[in-house]
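Removed from the display is one protein chain of the complex; every other protein chain stays in position.
Chain IDs A and B follow the sequence of writing; residue 1 opens each chain.
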Amino acid sequence: MKQFVLASIIAGALALPAAAADYKIMAPAAPGGGWDQTARSMQTALQDEKISSSVQVNNVPGAGGTIGLAQFVNQANGDPTQLIVGGYVMVGAILTNASPVTLDQITPIARLTGEYEAIVVPAASDIKDMAGLVAKLKADPGAVSWGGGSAGGTDHIAAGLLAKAVGVDPTKINYIAFSGGGEALAAILGGQVTVGISGYGEFESQIKAGQLRIIGISSEAKVEAIDAPTFKESGVDVSIQNWRMVAAAPGLSADQKAAVLADVDKMVQSATWKKILADKGWANTYLAGDEFSAQLKKDTEATAAILKDIGLVK
Amino acid sequence: MDTFGLLAQGLLTALEPMNLLYALIGVTLGTAVGVLPGIGPALTVALLLPVTYKLDPAGSLIMFAGIYYGGMYGGSTTSILLNTPGESASIVTALEGNKMARAGRGGPALATAAIGSFVAGLIATIGLAFIAPTIVKMALSFGPAEYFALMILAFMTVSAAFGDSTLRGLTALFIGLGLGLIGIDLQTGQARLAFGIPDLLDGIEVTTLAVALFAIGEALSVAAGKSSSSTIQAVKGSVWMTREDWRRSWKPWLRGTAIGFPIGAMPAGGAEIGTFLSYSVEKQLAEKPEEFGHGAIEGVAGPEAANNASAAGTLVPLLTLGLPTTATAAIMLAGFQQFGLQPGPLLFATNPQLVWGLIASLLVANLMLLVLNLPLIGVWIKLLTIPTPWLYAGILTFATLGTIGANAAVSQVNVLGLFTLPVSFELGMLLAFGLLGYGLRRFGYPIAPVVVGLILGPMAEQQLRRALAISQGDLLILIGSPIAVILLLLAATAVLLPLYLRARGRGKVLAQLGASED
Partner (left out) sequence: MSQTDHQQAKRRPDRAALVIAAALAIVAVVIAWSTASHGVGANYARVGPTTFPYFIAAVFLGLSIWTAFEAFRGDFPEREHQEISPILWIVGGLVAQMLLLKVAGFAIATGLLFAATARAFGRGPLWQTIPIGLVLSFVIWIIFAKGLQLSLPAGPLEQLF
């Protein structure tokens, strides 16, 4: 007990003054992945800009974020200090998992960023470009193993769309799910899977270091900072953007929602946030409030159609 | 500047008086939070990270390192003294450590854990500094097939904790494996054995199960069997390690380090596996294997060293590849980012000062932990002199405190159709598993295999399915690499050798029995 008392004295001396705008952000993914990076970037921006004095991030990984979402819906109800990061992946995962909780149950705040899907191979791979990958895929779809995030996520959807676009049965792709960016990246670097498919940001430092070769990016048009052809430029008619959002707890009053929205708006306009976006190569696709809610609804409907098309949802 | 120069410079910074004070504060805070059952180093660091934000980069890094080591050591302390593992990597420590504490040897158990952690941390941190690139290459050569083989080897270690009945040991293991099935399946996104309960979609939390089985199950068991004495002897003999303890500890420390460091460096290894393997190795090599299960010091020394070494191992992929492979590593990443440090393949080249500063900080924090905790052992073991009612009341208070703090989930529960109450589902699980723990003890089932099954089962399943998907169903992939073959052979030896020895031993016993009955 002596140590507890000692600790409490020291802790008391150090403890930050309790502020009104403390936030807890849930990243419903394993550490290292896209949502985790988004949550931690928000943490940095909110704290550095003094919008909130203390921001905690916790990770609840699994199944395209639906595990975290379920937990968030359960435990955050009516608590305006809790936020959850999510994104396009969640839209798909809710459908494929027949999740008992949906995005209708949380309070959407804003879409923050968008990231494009990149396809990479280890530097030593014999696949040099998109044509090489397509040829392999057509020869034997099972022989091309795709390492990416959880089943039914953006990575999985993008792989399926690509297969469909080049005339390969999308249900035949050999997709290996990993629970977090770190684990998938290790498998790609180690040559355990044929190709890796995930958000560009997860591969960026390895691409720059020459350990991975990027063979395509899923944007509509060429992205300046990324030295790779788009899928479309390589003759594959697929484009997909993995947007990320922040949402608040269910059961908030209009005032509480407005307060959170104001804090997020302040964060998005801040210099710190803009610098983070630039550093990470994330496109600023900020869309807030009701406009975002409408867009979210549209995306949900469109995704349901895509998933059915590629056989991930019956 | 060369490696040595940079490290020396980092050490000089870390040893400034102000920085030493930060290390001391960090270690103290880390230990205070880390002792809470269910709150491991990752959560400890996450909770306390904001404290470091106010300091300059050097001070911040060093306090951070202190918190990290303190958090890890805190978990071991409760394992040994209260049979309540603070986190999954110190479950094995409870097996022998608590037996030692009950026999009045809590002092040596804590000392061998502290010194073993120090030795392992020292060697592993030096390893991190000098052989990281080699280790990481080896770690990346591990694919799903190799991981699966490693899991099989780890499964064999469970049998070391089976106790005297194979039936009851296996049953305990499969209870754990069954619990591991609960939740959403990663490869297909389907919910398994969740029975429509959203709280079960996350699966069973390892720390909840461990705390319930060990702490609550034991409290129930001791309370119910009042007549039978499970008396705790607070101190017998010296509080310090004897010459004999030293002799029996130093090899397990080194072996534990050798096992823990590379496994920690593997992206999907995990600290627990290192501790399981170390325990099993020590049992196989012990001079007195019969002491295992009754408080063998090797069973504390080895796993504790493995745990600390694997923590340093985690930094290998983080610093060399930018891969955060554990929750703790990911939180460290957040810590680095506040200095504009972006871990990745180029980190050692672009930011040598901070990397070496961090390594130096780890060394200093490690030393600080030892300096702080060795004198405190005498205080810690006084905990055991608290009268039983207060002791167990306190254990249950802290056990539930950790669970409440780590998981704030609540669900609305209808009470007798009269009114609804917000109830913590996790506390309900704690109670249910506590009763399970009591039942297991009552009928002579071992506890550890349940937890081991829950940890290893899902890992083994995912890796097997990944391996077979990559090979398109070809089973040969499982023995497709030398590493996998060696691991599987080791696993086979681990099973067959004791069986063979036991069969011979039993033959003798049978012969004696037959002779005496005539």
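Quick note on the criterion: a contact is a pair of C-beta atoms (placed from the backbone, for glycine too) under 8 Å apart; a residue touches a chain by one contact, two chains touch by 3 or more.
As the structure is a prediction and not an experimental result, all values here were calculated from the model.
Screening B:Lys137, B:Arg247 or B:Arg442 for touch with the missing chain picks out B:Arg442.
For subunit B, the list of residues touching the undisplayed chain reads 29, 32-33, 36, 39, 47-48, 50, 165, 167, 170-171, 174, 177-178, 181, 185, 187-188, 190, 192-193, 195, 216, 219-220, 222-228, 387-390, 392-394, 396-397, 400-401, 404-405, 408, 410, 415, 421-424, 427-428, 430-431, 434-435, 438, 442-444, 457, 461, 464-466, 468-469, 472-473, 510, 513.
Just so it is clear, only the chains that are shown with their structure count from here on.
For the pair subunit A and subunit B, the distance between C-alpha centroids works out to 30 Å.
Contact residues of subunit B toward subunit A in the complex are 25, 28-29, 31-32, 46-47, 50-51, 53, 139-144, 183-184, 186-191, 196, 198-199, 201-203, 267-268, 317, 321-327, 329-331, 333-334, 337-338, 342, 344-346, 376, 379, 408-411, 425, 462, 466, 469-470, 472. Interface residues of subunit A, counted against subunit B in their complex, comprise 2-4, 6-8, 10-11, 14-16, 30-32, 36, 40, 43-44, 47, 54, 56-60, 62-64, 66-67, 70-71, 73-75, 93, 96-97, 100-101, 142-143, 145, 150-152, 174, 176-179, 182-183, 185-187, 189-193, 205-206, 208-209, 211, 279.
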